[in-house]
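Incomplete set of chains, arranged as in the complex.
All chains are identified by letter, namely A and B, in their written order; residue positions are counted from 1 within each chain.
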Amino acid sequence: MKMIIAIIKPFKLDDVRQALTSLGVQGMTVTEVKGFGRQKGQTEIYRGAEYTVQFLPKVKVEVVVPDDMAERVVEAVQTSAKTEKIGDGKIFVYDIERAYRIRTGDTDTDAL
Amino acid sequence: MRSLLKPLAPGGLAAVLLPLLTAVAFAQETTVVEETVVAAAPTFSAGDTAWMLTSTALVLMMTIPGLALFYCGMVRKKNQLAMAMQSFAICCLVTILWMIAGYSLTFTDGGALQTYIGGLNRVLLHGMAIDSVNSLAATIPESVFMMFQMTFAIITPALITGAFADRMKFSALMWFMAFWSLLVYVPIAHWVWGGGFLGGAGVLDFAGGTVVHINAGIAGLVTCIVIGRRSGYGSENMAPHNLTLSLIGASLLWVGWFGFNAGSAVTAGPRAGMAMTVTQIATAAAALSWLFTEWVVRGKPSILGIISGAVAGLVAITPASGFVNPTGGLMIGLIAGFICFAASVWLKNALKYDDSLDVWGVHGVGGIVGAILTGVYADPAVGGSDTAGNPIAGLFFGNAAQVWTQVEGVIVTIVYCAVVSFILLKIIDLIIGLRVTQEQEVAGLDLSLHGEILH
């Protein structure tokens, strides 16, 4: 199985979720994160001080899928998360050895 | 062209306001002394004055922090500071405008034009000496009456902000509210309370159902249509981000409304007591009415529902509060809770305008319901007689004509307010633009307009 991690713009979450479910993905896990990258944050002002918000709000989507779906999932995220503006985010893929479903004890692709 | 003018926005506002203020301020400096000649020392009632000072504080509390909280809890997290900011900024802006001209144009004698607008006697409060009296409030100092009325002039434009939440430029907001106050609020308040033609025609509006709520409701509806829906409307989750804040806000509105309605008696006597009573009853009845309707229809009683119902009740009883008995208050509340629920939930969804926080659904519709039901439930045992000696009575007390008088008042207000608000908005849109960019809207107004966020 593959873990696909996508760091995306928060307002794109719904689009990504829909793109994935229409591929047949049954579950995913989402975390609010802060991203630092080429996209520069906006400036906060504050009595006597002014500083740039270095970290911008992003959303991290983690989804584990069988090896043969990985490619399609990456493409679906690519398409649905793109705004073509700087800061759209990244996708990282790596290998997962084992997966378990806690409720039933199912393992590996059965667990997803 | 817009982008060229944009940097002018703050400078423009400041450039118009500050020198103007400074100039006239100094002009007045030298003349204020001679003005203090007053016929005979008036005798003020300390009791009435105490209550009106208190009422002024209560009504100010309705806007800041009451309304600021009520609204800011209902928007998304990224816009909450901007939302609260709007009520606060309007409070400051209208204070100065009311001092400069608003009070004078509303509550002093307009001479030949009195039917339509007040006079210039009190521009910059010129001539309001420490012991002056306004004949509309004979037992308290004019300064207190002026301040009490100021708090009404403040809350009315602040109410409008809920309709176009999350998408208007702050500079456009300030320009719009400045002109709206002087060109819409001031004349309508004069027509109803200041000796103008609506009050003269017998339109009953004890504490501002027409002047404040219908007025704000219509302006809100027009604005939200002109400016368009929030981006993401219908697809993104726009549920209130923190209803605890809204519940505090609604509570402070409720408590402060005692100043609004009972204060509108302008004395600390039985009429204030009865106004407080019917206010409380109508509010509770409307809150329960909305709550139970929602519970039955949608399966769950919501916090947003009960507080919306309470505000709907407060709005609807406002015009009636000095005229109806407790039973009248109860009925007005029950009816208003249900109708405002329908307007905010069904009507809005059917017509697809994005009146974000239901200014029209609650204040507009609630104000209309209240204005008309005042013509139904007005009880002469509470309201007494008018200046001509005729009992102030509604349909149920033998005076069916009052209903039509009320409807006329409503129509005049709606038409005038809608037309002027529309023109104002179009002009401002042309010159500096009403709406933030799509990018600013997505980032949230807190950061993009004010450079501040919640940590």
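Assume a contact is a pair of C-beta atoms (placed from the backbone, for glycine too) under 8 Å apart; a residue touches a chain by one contact, two chains touch by 3 or more.
These numbers were taken from a predicted model, which means no experiment stands behind them.
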Whole assembly, copy number of each distinct chain: A x3, B x3
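FYI, only the chains that are shown with their structure count from here on.
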Inter-centroid spacing, chain B versus chain A (mean Cα positions, whole Å): 46
Touching residues on chain B, where the partner in the complex is chain A: 232, 235-236, 442-443, 447-448, 451-453
Residues on chain A engaged by chain B in the complex (per definition of touch): 11, 14, 42-46, 53
